[in-house]
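Here you go, one structure.
Here the complex is missing a single protein chain, while all its other protein chains stay put.
Per-chain numbering from 1; labels A and B assigned in written order.
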Amino acid sequence: MTGAVERVSVASAGEPEVEARGLTRTFGGRRAVDGVDLSLAAGDCLALFGPNGAGKTTLLRMLAGLLKPSAGTARIGGVTLPGGEEVRAVVGLISHASMLYGALTARENVEFAARLHGVRDARRAALGMLERMRVLDRADTPVRSLSRGLQQRVSIARAMVHSPRVVLLDEPFSGLDAAGAAALTNALVELRTHGATLVLVTHNLGEGLEMASHAAVMQAGRFVRFERCDELDAAAYAATYRELVTRGS
Amino acid sequence: MTTQFTSDVRAPAVASPQRTRSGISWWFIVAVIAVAATYIRAIYFTPLEAIQGPAQKIYYVHPTSAWVAFLAFGIVALASIGYLWLKDLKLDRVAESAAEVGVVFTSVTLVTGSLWGKPIWGTWWTWDARLTLTLFLWFIYVGYLVLRGAIEDREMRARYSAVLGILGALLIPFIHLSVYLFRTLHPMPIIGKPSKPSLPNDMLETFLMAFFSFTVLYVALLRARYRLATDRAALEAEEGR
Partner (left out) sequence: MVPSTLGAALLIARKDLAIEFRTRTAFFSAAVFALLAIVIFFFAWDPTAVAGMDLAPGVLWVIFTFAGLLGLNRSFSLELADRAIDGLLGAPVRREAIYLGKALANVVFVGAVEAISIPAVALFYNTPFGGRWLAIAGVALLATIGLVAVGTLFSAMAVNTRLSELLLPMLSLPFFVPIVMPAAQATARLLSGRPVVEAANWLKILLAFDLVFVAACMMAFPFTVEE
């Protein structure tokens, strides 16, 4: 079993933290993800855009170790997926569903996740995370009594309580109000300064480009664009993206 | 400057099954001839058994169906293990076909057992150890087929059926043991079956013919059903499902 979760990059120096080559996933006869290549160093943030049904969620689930690739390879921190417990220890996934137990309180949900990930002093870590997401005052409320936006915040706290090296976020800003969005942005920025790598799926070009170091557009299972953010012009990008989405989907 | 990424590692094309050739299969022809020959011989050329009379003729159908029913489940179990190991959907189609044909033979076994029982023992059902085991086999088959019917996703259906197929095979010896112990405690009407070793040669030959022809019939039906499964999968692939 692995040791205590530490804030150390698991990849050797120079090796990308998140890497994929020809990553493919089929369901029945349909290719949801069709040969994706990507390479991100520690501290990078990839903003992933694309129309609905493009395969973004499937890609994220593969990187999170929840789905096995049908073809191609992916490596997180130097470990080939699906890498089992080693990889899951350093990845955090925030998805559409809250992954929370409605009958348990916010604190219990986050603490359970912390314990499962072997976080030392799980209760304190849980409360700390809830506080960073500005939802500490509802810590002892059963999650099902919380509004969707507050549930989202608890869900984010749950996903990040074990200080993951790689955070995969599937439209995390949806449902969040301004305060929640600010809390999330701060938490993500802090994670990045500590060297975490992010993949952020979002429909909000502005938010995405502001935070990200790389940007990609996914369509029909493939990356149709992939570039560094400092190499692109936001306005032109937005125009191209709109065209891509309305034309292609 | 745009960095375009193209994948230099092309994913292999998902192997979709091809439609099978149509046409009569040799297995069917042999099977039909064999079964017909067996039953002509059984009815006209094999002597009547002294005690049971014509009812005994069902002996050429009942245990042979039972043998096929259990053989079929053996195939289901082996194909299930194979699928979980190799993840080849062909094996799942084999299991599915074996099960569908197997359940028919199991039903035949149960019905012929009943039909035989009525004139011989006076009741439609008896908790005979082998018949009871066959009844449980029937339940397992039905559960297997209902499970398959309740899952749309192909890979999940194959995985789940394989798990059930293997567990079902593990269950059979336990059922057998339980029923045996139950019956030794609760003595039930002794079933008088003509014991096989002392079958006169004529009957024995017919009996063996029946075994052979039923097995061939099963294989023929299995192949036909497998072809259907393959065609269906090919159709789904063509439709992009």
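Methods note: a residue touches a chain if its C-beta (ideal position, glycine included) is under 8 Å from a C-beta of that chain, and two chains touch if they have at least 3 such contacts.
Just so it is clear, the model here is predicted, and its values are computed rather than measured.
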item	value
Contacts of the hidden chain among displayed chains	A, B
Selected residue (touches chain absent from view) among A:I76, A:A113, A:M160 or A:C229	A:A113
Among A:L23, A:A64, A:M133 or A:M218, residue touching the chain not depicted	A:A64
Residues of subunit B in contact with the chain not shown	84, 136, 139-140, 142-143, 146-147, 150-152, 156, 159-160, 162-164, 166-168, 170-171, 174-175, 177-178, 181-182, 185
Those residues of subunit A which, in the complete complex, touch the missing chain	1-5, 61, 64-68, 85-86, 88-89, 91-93, 95, 97-104, 108, 112-113, 115-118, 120, 142, 158
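Just so it is clear, only the chains that are shown with their structure count from here on.
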item	value
Gap in Å, rounded to a whole number, between the CA centres of subunit B and subunit A	49
Subunit A partner contacts - residues on subunit B that touch it in the complex	1-12, 14, 16, 153-155, 236-237, 240-241
Residues on subunit A engaged by subunit B in the complex (per definition of touch)	21-22, 24, 26-31, 34-38, 70-72, 222-223, 225-228, 231-232
